[in-house]
Each structure stands twice: as structure tokens, then as C-alpha cells.
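Let's turn to subunit A:
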Amino acid sequence: MRILLVEDDAEVARFVRKGLQEAGHVVEHASNGRDGLFLAASEQFDVLVLDRMLPGGVDGVRLVETLRGQGNRTPVLFLSALSAVDERVKGLKAGGDDYLVKPFAFAELLARVEALGRRPSVEAPATRLKIADLEMDLLSRTVTRAGRRLEIQPREFRLLEHLMRHAGQVVTRTMLLEKVWDYHFDPQTNVIDVHVSRLRQKVDKGFDRPLIHTVRNAGYMIRAEA
Partner candidate 1 sequence: MLWYATAGSLDRQTDAALRTDAIGLAQRWRESGPDAVIEAIAERLATDVDAAAIYLFVGPDRQRLAGNLDRWPPDLPEGASWGVGSVVRDSLPIDARLHAVDFSDNYRVLVGRDVAEKGRLRELLAEGMAWSAAAAVFFALMGAAVLRRAVEGRLRPAAQTAQAIAAGDLSRRVPISRREDEFDRLGESMNAMLDRIDRLMEGIRGVSDSIAHDLRTPIARARAKLEEALAGRDDPAALRAAMEEAIADLDHITRVFGALLRIAEAEAGARRAAFAPLDLSPLLAELAEFYGAVAEASGQVLETDLPETLEVVGDRDLLAQAAGNLIDNALKFTPPGGRVRLQARPAGADGAEIVVTDTGPGLSPADRARAGERFFRADASRGTPGSGLGLSLVQAVAHLHGGELTLDDAAPDGTATGLRATIRLGGAHEAR
Partner candidate 2 sequence: MRLLQSLALACVAPVLGAGSEPMPRITTDSREYCIELAERLAKMPGPREEAVTRLVEDGVRLCDSGHPRLGVARLRRAMRAMLAGH
């Protein structure tokens, strides 16, 4: 993917840039809002990673508002040291697609960038999701594996659906918490792990090929190959 990083802190920028490049992405970097806006408006990117607070008169929110005003729909991930809920809401309202509070684990950033860059197209919503022999029917809300129907609770269905929509991508615990439960707080206990392991019991138990994988220090991933 082609990613534009607009970040004024040189150290953070270097770290993020290096990490994204190692993950196989092409990264352009701007260190202020003005340059960032120029690049974002004149070139094609898959994802924009913007610091919320930028020097040079154009901050992250202004930048996104300007882009959206021009009809540019490139997905935007905000990075911010401002953790207040209002700030997150403000960022999303301005046209941001996701919001990540500093300090963050790089794995979290990578997972979110990849999720944004490979979002399913809005034009043709899928009615069926399929990973190997695991099939999900979004209309009848049923899940089968190797033709056998799995007994799955509504919340487990949403959890599995999220994983399957991002098949092959790392999905972090925080992402699941936010996207599946819509909770924006720290649940203290590793509740997500318990839910995933319960889902795993239903999806993978009794089959020789596990589909739900734990990615160390990052999160979970559903994929066909072992």
C-alpha cells in the first residue's frame, strides 16, 4: 500500500516509517500540515496517517476537513496524544476513519492501517464470507464449517464476522473491543481473549486445521493456511 505519514515528531515518524516499510508498504512522509495537505491532494494514497496536532497552521483535523471538502475519500487514521473522548469524537466527525492514542504498540498501528487500506468495497456488499471450509451467510446469520452448522451466539457471530472480513490481517484486541462491542475503555481483564477462545472452541475444535490464530504481541488473525 502507499501510505502518507504526516507527523512532526522526527523520532516517531522514523519509527513508524521503518515499521510500515518492513511490513511491505511504501511510505511518504511530511512533517507539517501544509506539506501533508499538498501531498495528499496531489498524489494517490491508500491510507493517510495523520498526527492530530501539527505545526504550520494546518492541523490534522483541518487537513482532513479540507480533503473531504475536495471529495477525497482516502481513509484516514489519526494519531493523537489527546486521549479525551471528545477529541476522538471530534477527529472522527471531521472525517477521520480511526483514532489511535499515543503511545501505541506498532502492531496496533500496523493492524489498523492495514484494516483501513483493505476495507471491503461499499458498492458490492458481500452476502457470504468464506475462509477455507468455514462459511458465513450474512443474510440468514448462519455459520457452517465443512458443511456442518455451528451453534453461534449473536455476539460471537459479530466477532467472527469481523475477523473474517479482515481475513489474513491482524486484528488487535482493542480493535475488537471497539468494533465488535463499541467499548472505548480498558476492560482491565483480558476479556477479549476469553471471548476469542470461546469462539475458537466452536470454530476450530474437532477440525484438524485451525483457522483462528493468535499473533504474538499483536492480536488475532483468521486465515486458511496453517
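In this section, a contact is a pair of C-beta atoms (placed from the backbone, for glycine too) under 8 Å apart; a residue touches a chain by one contact, two chains touch by 3 or more; residues count from 1.
Selection rule: all candidates are chains of the complex that A comes from, given by their letters.
The model shown is predicted, which means the values in this text are computed figures rather than measured ones.
Chain contacts in this complex place subunit A in touch with candidate 1, from the set 1 or 2.
Against candidate 1, the residues of subunit A that register as touching in their complex are 83-86, 89, 101, 103, 105, 155, 181, 183-189, 191, 194-195, 197-198.
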